[in-house]
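Excluded from the complex is one protein chain; the other protein chains are retained at their positions.
A and B label the chains in the order they appear, each numbered from 1.
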Amino acid sequence: MRKLPHKDVAIIGLGWTGAIMAHGLAEAGLDVIAIERGPWRDTASDFSPAYAPDELRYHIRHELFLRPAQMTLTFRNDARQTALPIRDWGAFMLGNGVGGGGLHWNAETWRFLPSDFVLKSHLTERYGATFIPKGMTIQDWGVTYDELEPHYDRFEYLCGTAGTAGNLKGAIQPGGNPFEGPRSRPYPTPAQKQPFSATLFAKAAGELGHQAFPQPSGNMSQAYTNPLGVTLGPCTFCGHCEWFGCGNYSKASPQTTILPALMRLPNVAARDNCEVLRILLDKTGKRATGVVFVDTDGEEWEQPADLVLSCAFTPFNVQMLMLSGVGRIYDPATKQGTIGRNFTHQVVSTAQAFFDPKTHRFNPFIASGAIGMCIDDFNGDNFDHGPLGFVGGGYLGQVQTNGRPIETTPVPAGTPTWGAKWKAAVKENYNSSVYAGSGVHASFYAYDDVFLDLDPTYSDRFGRPLMRMTMDFHENEHRMSAYLTDRYAEILKAMGARQVDKLPRTGHYNVADYQTSHLCGGAVMGTDPNTSAVNRYQQSWDVSNLFVIGASSFPQNAGYNPTGTVAALAYWTLEAITSQYLKRPGPLVQT
Amino acid sequence: MRNVNRRELLSGTALVMFGTMAARARTVQGAIPWAPAAGAPPRPVLSGPWHFFTPAEGRTVEAIVDRIIPPDPEAPGGKDIGCAVFIDRQLAGPFGRAEGRYASGPFLTGTKEQGSQSRFDPAAQYRAAIRAVDAYSKQKFDGHAFVDLAAADQDAVVGAIEAGTLPIEDIDTKAFWTMLLKNTREGFFADPLYGGNHDMAGWKMLGFPGARYDHSDWIDRHNEPYPHPPIGITEAPLWSPGRPSGVSDGR
Partner (left out) sequence: MRKVFLVLAIAVLVGAGAIAAAIYATDPKRPSGPVATSHGTQQSFGEIEYGRYMTVVADCAACHTDPHGGEPFAGGRPIETPFGAVVSSNITPDRETGIGAWTDDDFADALQKGFGRDGHMIYPAMPYPHFTEMTRRDVDAIKVYLGTLKPVHNAVVSDTLPFPLNIRVGMRAWNLLYFRDGRYMPDPSRDATYNRGAYLVEGPGHCGACHTPKTMLGGDKTAEAYQGAVIQRWTAPNITGDARRGLGSWSIEDVVQYLRTGHNRQAAASGPMAEEVDLSSSRMSEDDLRAIAVYLKGQPGQGDGAPPVASDTPAMRAGAAIYGNSCAACHGRGGAGVTGLFPTLARVPAVQQRDPTSLIRVVLDGAKSVSTQAAPTGAAMPSYGWRLDNGQVAAVLTYIRNAWGNQAPAVSASEVASMREQLKRAN
């Protein structure tokens, strides 16, 4: 193994969090290296508008994603089963390359509710401790909405997020989300124009007494230049957003918001196509001395650094800790250990609505990743769960991201899957149906029997054990999904649909069935080292010069897309490092 | 190492970014990398003979996809639109070899929630399945191969694949059906450059405008028919000077 010159900071992964941290720490004067497993990716070179709208290549064949042969996970529903490898992606997609998930996301840019950050205290106070289902291990985050607000704001102004404020410094605003936490200023850009189906949804929701508002969107409603001087263009509603790179600089991504400014800094370097194998610790095991990575020739390199930031995607942050011997791996039998604990995903469901083609023409292909109208009446604890017998919730929305025909050709329930009847039904309903893949976007709270650990059998191409995920839905999630899907279907019916087919989440968690790519937890933040892997600043309790940044820190997942909160946490951690840690390196929270 | 053209890697679309064929590791510093003529545009498949299927296999697959999506007076069926050509070119490329799939053993039988655990790549699955379809047809219909059956009998055979009652050696028939159905729809609706969706007929059937990247003129036109014809990634009838406007040159 060859040793490289020392750097102040080594960053594992150059996605949203890696880019935010690299920029902030380089601006603070530190010498930064970011090491990225996948290739460099850039707009004009890798997803030109001339071939970006290729459903087969990007969506069906997964061009921008990690290949399972490179790295995958094993899966089982419960600890009595033998976990088997995920050989082809299904339930979630894992980004690969510079930009990470920030390249292929839909750019739905939410904030979590204030109560989400103090979930356990809040539910206990409102409903009593016994209301929380047995085995559910939800906890407070250790950071509050008010503390994160400036950082949410910073990310939204980085991205140019398009939206309508619902709560400005405590004053409820017309047209916005009345349930959101107070924001210090309006969105940087106005909400996107809405397609027909979304306006119908908003009207119907209003008639049912709900308060519809535009989904906050990282697809630009107008050209925008962010505080780093980087310019984005207006979204042209191409309908090839999620799973695709944006060809015309109109979706907020590391490429379109940070990297041009970041790479100008002389004290920043990035290595692409290099995979970090492990974090190196000194003899005490309490201090990281750098990382080991391998290049495309199979050559291993040691990169010494004073500060190591693990900015990989959720399960790979957790895997990095386990493979490096940081902290204690969670054991579901004894409930001891923190690494791998409180692993969560998302509970997504929907309903398909079919309208009369003579009176309704939706042109579903006129779409962007995050245009749509939503309601938040059934998210978090915005509604009384007392009589309902479950906790959690989600936003409901008509967020139709595409009309790409391999993926999106809904037919009414009971239609054969092939033959002349299928063909006729596809043709009749393509332009007159509403089918938001994640119309109901709900929370996934943590359980003591949902976790990550190291697989005893299957390994990656370097011989490292794969992450083993043990995950299933519980009664609480089934009840929640049924209830929310019913509410959603009511709205679709009120829109004037002649048929509404409900598709609530039922049965076991299925790793072949797409659910969003919102894997969360496994190295969660908190105030107690016995139930969290990192402190409230995403600093490892065990290794104080190691920060683990990303959705891996979420103690449980809320009913929103996670990126806004992931980025806010990154900025929160960045501020803690620059204003506290660099002045006095060491634990920022004493145990 | 041979200098590999990125476009070569892309035939069949799946670019596997690891191993010795991948882009080289490098250090990026000072500026965003860029080079003239950068990019990995797709390479349209070539017309002509089958790349993967034998002629007999090709005929069988054409007959199958024509039952999965039959022709009607307004739109071609799976055969004429090129679904079999599409599948053939896909099977001859990275998809057929399951490039990028996690292929380490042991291969165990799991629950349906654990996803496909097959040790066979799509190319091998198709080969076995086509053999099984003909064997099944001959057994059920007096020694007739699938292509020689009447439409209703062909439907019965396709139905047996769907139901999982048509045995395929070493292959989970229902899993194969899922793949066959998906691949057929892909051939019907993917960009024509991949060999299917001939004349963009699949898109015309739906009113899907294809590889257009700008719908900003129609976002405000609620509940109105979209007026523009589809375009492909590498083709559009109106792009060629000298051709009368509105006349398609087909392919």
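Points worth noting:
The criterion applied here is as follows: contacts are C-beta pairs under 8 Å (C-beta built on N, C-alpha and C of every residue); 3 or more make two chains touch, one makes a residue touch a chain.
Computed from a prediction, not measured in an experiment: that's the story for all the values here.
Annotation: of A:Tyr249, A:Tyr458 or A:Trp541, A:Tyr249 touches the absent chain (contact as defined above). Considering A:Pro5, A:Gly170, A:Gly229 or A:Gly414, the position touching the chain not shown turns out to be A:Gly229 (whole complex). Listed here are the chain A residues that touch the chain not shown: 42-45, 48-51, 223, 225, 228-234, 236, 238, 247-249, 260-261, 264.
Contact between chain B and the absent chain runs through residues 31-32, 34, 36-39, 41, 211-214, 216-217, 231, 233-234, 236, 238-243, 245.
The rule we apply is simple: only the chains that are shown with their structure count from here on.
With centres defined as mean CA coordinates, chain B is found 30 Å away from chain A. Touching chain A in their complex are the following residues of chain B: 13-18, 20, 22-35, 38-42, 67-70, 72, 74-75, 95, 99-104, 106, 108, 110-117, 155, 158, 162, 181, 184-186, 189-191, 194, 202-203, 205-216, 218-220, 222-226, 233.
Residues 38-40, 42, 44-46, 48-57, 60-63, 67-70, 72, 75-77, 81-88, 90, 96-97, 193, 195-196, 199, 234, 236-240, 247-248, 259-260, 263-264, 266, 268-274, 295-297, 360-363, 365-366, 403-406, 409, 417-420, 422-424, 426-427, 430-431, 457-459, 461, 508-512 of chain A touch chain B in their complex.
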